[in-house]
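Let me give you the structure first, and then I'll get to my questions.
Of the protein chains in this complex, one is absent; all others appear in place.
Should a chain be cited, it is by its letter among A and B, assigned in written order, with residues numbered from 1 in that chain.
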Amino acid sequence: MAKILMKGCEAVAEAAVRGGCRFFAGYPITPQNEIPEYLSWRLPEVGGAFVQGESEVASISMVYGASAGGTRAMTSSSGPGISLKAEGISYLSSTKLPAFIVNVSRGGPGLGSIQPAQQDYLQATKAMGHGGFRLMVFAPATVQEAVDIAYDAFEYAERDRNPVLMLMDGCLGAIMETVELPPMKDITGKETAAWNVKRYPGEKRSPRALTPVYPEMFLEYENKQRAKMYEAWQKNDVKVEEFMLGDAEYVVAAYGITARLAKEAILRLRAEGFRVGMIRPITLYPFPKKSFDGLDYSLVKGIIDIELAIPAQMRDDIALEVKDRAPIYEFGHSGGILMNDEDTYAQIKKIVTGGDK
Amino acid sequence: MKTTVVVSGSGGQGIMSIGTMLAQTAVSDGREATFLPEYGPEQRGGSAKCTVVIDDREIISPLAKKCDVFIAMNEQGYKKFIADLKADGILVYNSSRVTSEIKRTDITAVPVPADDICTELGSMKCANIVMIGALTAVSDIVTKDGFASHIEEKFAAKNPGLFKTDIEALEKGAEYGKKINS
Partner (left out) sequence: MAEYKRASSILSTPSGFCPGCMHSTAIKIIAEAVDAVGQSETAMHILPVGCSTLNLAYWKGDMIGAAHGRASAVATGFKRCAPDRLVFAYQGDGDLAAIGLAEIMSAANRGENFTVIFANNQTYGMTGGQMAPTTLVGQKTTTCREGRNPESMGYPLKMCELISNLEAPYFVARYALNTPKGVIDARKGITKAFKYQLEGKGFTFIELLTNCPTNWKLSPLATIDYMNSNTIPYFVPGVYKDKGAQL
């Protein structure tokens, strides 16, 4: 299939539809408005429904209602709106309902800035709502990768009966790039999924109740099941790009758009003879622990964490695996200032040549 | 080869459409392209900038500090980004609005009175096409024919009148570009 030029947000919306999404509810917020705008006309074309909710709080509950009926449902927002959706996301996890949530993130805290940032890492990976549950969190670096994740998000969400989050920075939402769109998935039969409380004409079965409240023993049991699920993710579902690690003396850690800047800088530094590599988590949760734990620390002189967040947020996860075997450096911007190729190159070089010590 | 183009001006000057049209033309031509818009919260009149990267292979970083080609649509945009143009780079500027003296001597500077040409053509909306016309004469990142077939595909059926004016604008721009080259 021919590659076409598409805006990140629109490509994600189309990929979700092709992946089976048939319901969207959301509320306008920059920089993700192209997702609801696109789906407002696209979903009716495929027999789906679109609702512009009165708030993010309501929208995520609409997704909850749609998913309870067996429909593949999604929502999208950005930082401030994702905070509001935290309530509904916790309920989705509690009732074991699948859903796909996209955070096209911007500068924070607060209303922050509408410009791209990576300041929602901690929220996404540690506490996407009350009650201590986890989501699989994907962080694409290209529009194509975002398309591939959106296309398969419901497979993960339905396998685990847990919402899936895609954390993409505003840059990736706004950028236009070439993509190859996957074919429309056949979702016939998906509606009769196990969690579905929808009843069909003539269907004889006991009534089904979907409830976010549990007797204590059941709740503990469910949380134990969740703990097992998180362990299984760590074993089976980690996605990571390891780039030029073999002989690396310095290892860059970066995800999303930042990793692309870093990669170009690494290629330049390699050409100059510096041994630099990169670990790029594609799943932020489960975190690619082994990639960091398994580095050859007789070679590695330092880890360089580059994020559009101050202080760097992924650093804690890296530190748990590095276990003081190498120093961790960090740099980046925060609040909507994007780095460019020259800055990134210069900053890494400064650390690699000892200028930062 | 990787070519970075920066377009700047004010909202409403068709900054984003120059960028998307360049990127789209390159993609139709079988190359890779990225288009990254940057703008403030205002819907109209604020400053606008976009970066287009065109390459024969996969584009790793879509963000570049320095550009190979700079299209300046107004004075403010010119002043803000002229320093980011690489030595030996190409500046195509809207001389109807950029009033500064072009001091850099290490670049090719192409003045195009885009607003005046537009008045002549009777459509104030085609200044951006005039600029692209001029660019095709001084650079090979997109060809005039390639761009013409892109806008033909996009507008010919939908709005034949606009398409006709756009082709005239493209030719006019190219004429200005050629003057510099010869």
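The working rule: contacts are C-beta pairs under 8 Å (C-beta built on N, C-alpha and C of every residue); 3 or more make two chains touch, one makes a residue touch a chain.
Nothing here was measured: the structure is a model prediction, and the numbers come from that model.
> For the chain that was dropped from the view, give me its touching partners among the shown chains.
A
> Could you tell me which of A:Val63, A:Ile101 or A:Ile303 touches the chain that is not displayed?
A:Val63
> Name, in rising order, the residues on chain A that touch the hidden chain in the full complex.
Against the missing chain, chain A presents residues 22-23, 25, 49, 51, 53-55, 57-59, 61-71, 73, 87-88, 91, 95, 197-199, 201, 207-213.
Keep this in mind: only the chains that are shown with their structure count from here on.
> Suppose each chain is reduced to the average of its Cα coordinates; what separation in Å results between chain A and chain B?
35
> Could you list, by residue number, the parts of chain A that touch chain B in their complex?
Listed in rising order, the residues are 3-5, 30, 114, 171, 174-178, 257, 260-261, 263-264, 267, 338-343.
> Could you list, by residue number, the parts of chain B that touch chain A in their complex?
Contact set of chain B toward chain A: 20, 23-24, 27, 32-37, 41, 59-66.
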